[in-house]
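Sharing a structure below in structure tokens format, with a few things to ask.
Only one protein chain is missing from this complex, and each of the others stays in its spot.
Right after this comes subunit A.
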Amino acid sequence: MASKLALFKASLLSHIACRSVHRSQIQLPCHVPVTIAQRGFAVSSRRRLMEMSGFTTEQMDVREAVSKICSKYPDEYWAEHDESGVYPHELHADLAKDGWIGIALPEELGGAGLGISEATMMLHTIAESGAGIAGAQSIHANVYATQPVAKFATPEQRHRMLPKLIAGETRTCFGVTEPNTGLETLKLKTTARKDGDSYLVSGQKIWISSAQVATKMVLLARTTPLEEVKKPSEGLSLFFVDLDKSAPGLELKRIKKMGGRAIDANEIFFDNFKISADTLIGKEGQGFKIVLHGMNAERCLLAGEALGIGYAALKRAANYANERVVFGRPIGMNQGIQHPLASAYMHLEAAKLATYHAARLYDSSTEDPTITQHAVGIACNSAKYLAAEAAFAACERAVSGSVLCCGGRPEIGCGCLD
């Protein structure tokens, strides 16, 4: 990345130079590197694509501040990491340093006490910066999977589990999906059997993102056999466990992916893997209801990430349509190019409304008892579906206009379009 940064500095210097720097500045026989360029200076196009009216000042602040951080990471950074499969540790560290991991966690734990409405804007902004799903996924489990922990853990647990994560010292992954029980979460087979002060976990998880770099896992496992549960929604329990990869009974296998390769996806095998009993979050058997708080939050974040990718693709497509001259004029003058892009834009705008509506419901449901969890669930799921559809259409149109690649396929990550 070093040489990339150097290039970047040079381009910044010439850029600022032509806008504003006194001539003596650039003619100086200097050995001192220009430090301001350490910060990324992406060139933004004149027009904002996404309509920004109606966002709160908090959301606007988040967008502004996070896009500054992301501007340090040029497209080449993400292309390189997608190629090499190396985790974007730097982005996680940068975001943690300035307090972004704890955006939606309580202030008393070192968080900012904002909500999913702001966190969605954060992940939306990260994805839109060119970081795509890979950039967003480098932190997103730490944002959504910790929601149920913050809500249902005891004060002692919260203080033990979250401040270090907010500070960026620890990271978590989310262990729910299993090979034979994907969407059918209530049929999960991985078991956690009580054994004195511990539970012994056995079974298999799949598609667990970031498990290679995480030292914690939010784990959903069965504590009552399926045959013995009274209600179908009971029998599962939620744990916030240490993921010590050298401990006995734990094995990870990295899955090869088509895109978003900088973030590892894994199969995880548990064989009497020992976890401490004090990692149980909330009551035994209530894990499903508890984890839904995380999943609804996740849906909002993912919807935001999809929007980010969609707008990024559309912006590049629009720029290309304006620049590419064929038959003596920009291809963007042709209605055949304009209409699909305009349609993609309208779908993104609509999905944006659905997304931030869902996030608002999620946040206000804690204070407003008339907003049921059912209503929140419908809004969050719909938002994710609509945003993924809109983003996919935008990417497809951008690419079929022979323009671009996009940073990941939101519609196949974490929960499918359906």
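Definition applied: a contact is a pair of C-beta atoms (placed from the backbone, for glycine too) under 8 Å apart; a residue touches a chain by one contact, two chains touch by 3 or more; residues count from 1.
Keep in mind that, in the parts below, contacts and distances are computed from a predicted model.
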The chain missing from this complex carries, among "Probable electron transfer flavoprotein subunit beta", "Anaphase-promoting complex subunit 11", "Ras-related protein Rab-14" or "Mitochondrial fission 1 protein", the UniProt name "Probable electron transfer flavoprotein subunit beta"
The listed residue (A:Phe55, A:Tyr77 or A:Trp100) that touches the chain absent from the view is A:Trp100
Given A:Met50, A:Ala112, A:Cys173 or A:Leu361, the residue that touches the chain left out of view is A:Ala112
Sole touch to the unshown chain from A:Lys68, A:Lys151 or A:Arg261: residue A:Lys68
Residues of subunit A touching the missing chain are 15-16, 19-22, 24-25, 27-30, 32, 34-36, 38-39, 41-48, 61-62, 64-65, 68-69, 97-100, 102-103, 112-114
